[in-house]
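Below is one structure, written out as structure tokens; comments come after it.
Complex shown without one protein chain; remaining protein chains in place.
Note that the chains are named A and B in the order they appear, and that numbering of residues resets to 1 at the start of each chain.
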Amino acid sequence: MSMLAGIVLIVLGLLFFLSGTVGLLRFPDVFTRLHALSKADTLALGLVCAGLALHEDDGALQLKLLLIWLLVIVSGATCASLIARAALAHGIRPWQR
Amino acid sequence: MRQFIAFEPCIDMTRLADNTGIRRFIAGLPALGARVAVLAAIWWVLTGGGASAWVWGVPAVMVAASLRPGLGSGGVWRLSLMGLLRFLPVFVWYNLRGAMEVAVLAMHPRRRPDPVLIGYPLRLPPGPARVFMANLINLVPGTLSTRLTVRGIEIHVLTASASVTRILTILERRVADLFALQLAPSAGLGSQR
Partner (left out) sequence: MTVFYLAGALFLLANVVVALARVLRGPTAADRMLSGELMGTTAVAVLLLLYGATGIEALLDVALVFAILAAMAVVTFVRRTWPEDPAADDEGESR
């Protein structure tokens, strides 16, 4: 049961990775691409971590997977703002329809 | 001997000499204990619970805990457990929704983003809670924080819609819960708690 749930979570995670890449390629400017990366990719990695944790029965390893995810969340969120602010400071104006 | 002083930022002998220094050191003990507990937990996870790893773990935790917390971000993180319990479900739901919205927008053959820059006046007091909120904004539906200003925060919105300010208001209240803070009253909304 947890085997199947883990597989589903990992496959969902892979799909979010794909959507992040598609967003990176299709979105019109650096700000919109940042949206795609900071949201889709962090969740994608979270789903992969959760799926692997379900396939795991060692508590310490499950916590390590959680730690990896937390690290990527924190760095992803912080780096997104860093790049956005730097881009504005360089005079890159957000794309508008 | 001189070069070793730099490695002891927390137990500074010159500060211990006078009375206020001692008092400040004692006042900092609970925070130091909390740091040691968190770092020891992280070490335990990193080493997979192995007992022999504590030979390195105890010194590593002690050195890390004696360094200044927050790496210069300013202010102490004082979190409330109840606030965390109220914050987490909201965060997980918004993160899920945000990722799904951006995934649909990326995959959809015709829909395009319709971005706009807005200013959002923050009601959180300045300090770590504001920085936390600014980073959090990057993970919830359709928003990306670009700049913290004196009065608030400048946000890049992926698809202009009215729901953005509603989400931010809810999120800000949860962050205030998490940090056990009161929000400043704002025009029209009144006190939320």
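We take it that a contact is a pair of C-beta atoms (placed from the backbone, for glycine too) under 8 Å apart; a residue touches a chain by one contact, two chains touch by 3 or more.
This one's a predicted model, so the numbers in the text were calculated from it and none came from an experiment.
Considering the complete assembly, subunit A touches the hidden chain via residues 3, 7, 10-11, 13-14, 17-18, 20-21, 24-25, 30, 33-34, 37, 41-42, 44-45, 48-49, 52, 55, 61, 64-65, 67-68, 71-72, 75-76, 78-79, 82-83, 85-87, 89-90, 92.
Going forward, only the chains that are shown with their structure count from here on.
Each chain gets a centre from the mean of its Cα atoms; for subunit A and subunit B, those two points are 18 Å apart. Interface residues of subunit A facing subunit B in the complex, by the touch rule stated above, are 15-16, 19-20, 22-23, 26-29, 31-32, 34-36, 38-40, 42-44, 46, 58-61, 63-64, 67, 73-74, 76-78, 80-81, 84-85, 88, 94-97.
Residues of subunit B that touch subunit A in their complex: 42, 44-46, 48-49, 95-96, 98-99, 101-103, 105-107, 112-117, 134-136, 138-139, 141-142, 144-147, 156, 158.
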